[in-house]
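In this view, the complex is presented without one of its protein chains, the others remaining in place.
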Amino acid sequence: MRFMGIIPQLVVNSIIAGAIYSMIALGFNMIYGATKFFNLAHGVMAAVGGYVVFFLTHSFGLSVWISVVIGVLAAGGFGVLTDVLVYQPLRRRQASQLILLVASLGVFTVLQALIAMIFTSQFKTLSIGNGVQQTYNLFGGIITTTQIVLVLCAVGCTMGLLILLNKTRFGRAIKAVSDDEEVARIVGINTDRIVRWLFFIGSAISGLGGILVGYDTGIEPTMGLALLLGGVVGSIIGGIGTIGGAFVGSFLLGFIENFGIWHISGEWKSAIAYTVLILFLIFRPRGILKK
Amino acid sequence: MKILKIQNISKHFEGVHALSKLSFEIEKGVITSVVGPNGAGKTTLMNVLTGMETFDNGTFVVGDIPLTKVKPREMPMYRIARTFQSVRLFEQMTVLDNVLVVLTERNILSAIFEKHSKYHEERAFGILKRIGLWEKRNELAENLSYGQRKLLEIGRALAMEPEVYLFDEPFSGLFPEMVKKVKSIMKELREEGKTIVLISHNMEIIRELSDHVIVIESGTFLAEGKPDDVLSRKDVLEAYLGE
Partner (left out) sequence: MEYIIHLAILTSIFAILGIGLNLVVGYTGLLSVAHAAFYGIGSYATAIFMKSFGVNFFIALLIGIIFSAIASFLIGLVLSRFKDDYYALASLGFNIIVWSIFLNWQSVTRGPLGIPAIGRPELFGFVFSENIFFLILSLIFVALVFGVSVFIGNSSFGRVLKAIREDEKAIQVFGYNTQMYKLTIFVIGAVLASVAGSLYATYITFIDPTAFNVMESVFVLSIIILGGLANLKGSVIGALFLILLPELLRFVGFPSDVAAQMRQLVYGLLLVLLMLYRPQGLMGEYKL
């Protein structure tokens, strides 16, 4: 059983990576589903969440729980802000997807720069105390408390969203907007409001992801880009625009990345992820799951 | 002489059969109208004939060349040019450029080094004068009126100097003066021995212009013949009333 030694850890790592990416991918997919544009600023909301919590716990000494809640809400709030200030006005003018994409590049750059200016570019960790965590042994793979929380949150958010979409009136409205915004508006749905809610929920989940990553490894201003790209690749692999796709794709990516670097150096992770992205874009742009 | 033969062409989209074993023939040098109720497959037929969409089965015979696959960029080779129902101009380019781009070299190297050729400009001016857009030549296409845009579409097709013209709803939304102009251009083309395939909903114009009418319904051939005969047939009228 010696050769099995590393596999359980790889599996655990894959699951953790998948959980992280899915937290970003969920919101990204929801926003894409409704507005049909790639919001490249989405990853920064994770950083926002992480830094708000950092600020509150380190500068105000607020308790972890309160800080996290505020952090999540703040990330959601920023998401809505970007929609109200930038995307909504552009959508009203029937701006093309490319304009929205370029605008989101701008938003991403601005927010990332602001964070770096306020908090410096240094890597910081969110962990309280001496940073040593309780670990558990899962069939040979080590996992920390934070990481378990991460996975549980990822699963929880996904299930929560699935229930929201499929079992509530609000969810039906979201689906209507995603299918055809024109028609939804004609039918009387306040599409702008729905989109704002999607930005809120999606960015909040992203923020939660960032916070948990902060507790797991740490935060730095550029974390948004790496997380975003993981989320984007996961979304596309799984099937862009769907919740289930975001979830499945992210975990698939987690596995591909971690098993992909099994025999080669870990720094090639990004290259592997994007090669996978491009392969999927070429051969299966609709993603793994059939609609 | 049959310049274009459509033989058992079928095309489906996500389970819906847009074209079902459609077959008919186009005579050279005359104006043939293709009519039918909405959704009959007329535009799909044009898209498929020009390679803008693929088709599942069947053969096109262009001249005497049978084709089971068509690529859009082969259109000059087959001497076919078309206009679009939804007017697909190059919006942020000038009227002159819209025509020039059809006249210039297709080969990349030649296109880079082609000198600003008087020959092309003169031909472009000739076409613009013919369709009455010469004064607007430096105007951006997106700033033209609707009627002028439809004229420019036709101008582009003229620039191709094809044997076969496919006009998709060239009259829709035009004011009477424009209609007159387009009708006279088509008559001139017929005089020149060109073949025209015309899709239109305007029965009056069809009766006036067409030498031959082909009726399509639900992607299949329904009837053909002289305009007055075909358009008063019971089954044709029913097809239209049913829509």
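As written, the chains take the letters A and B, and residue 1 is the first residue of each chain.
Here is the rule we use: a contact is a pair of C-beta atoms (placed from the backbone, for glycine too) under 8 Å apart; a residue touches a chain by one contact, two chains touch by 3 or more.
Quick caveat: nothing in here was measured; it's all calculated off a predicted structure.
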Per the definition of touch given earlier, which of A:Ala74, A:Leu150 or A:Val232 contacts the omitted chain?
A:Val232
Of B:Met1, B:Val16, B:Ile65 or B:Ile112, which sits in contact with the chain we cannot see?
B:Ile112
What is the set of subunit B residues that contact the non-displayed chain in the whole complex?
50-52, 72-77, 81-82, 84, 88-93, 97, 100-102, 104-106, 108, 110-114, 156, 160
Counting contacts across the full complex, list the positions on subunit A that touch the omitted chain.
37-38, 86, 89-90, 95-103, 105-114, 116-117, 120-121, 225, 229, 232, 236, 265, 267-268, 270-271, 274-275, 277-278, 281-282, 285
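One rule holds for everything that comes next: only the chains that are shown with their structure count from here on.
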Could you work out how far the Cα centre of subunit A sits from that of subunit B, in whole Å?
49
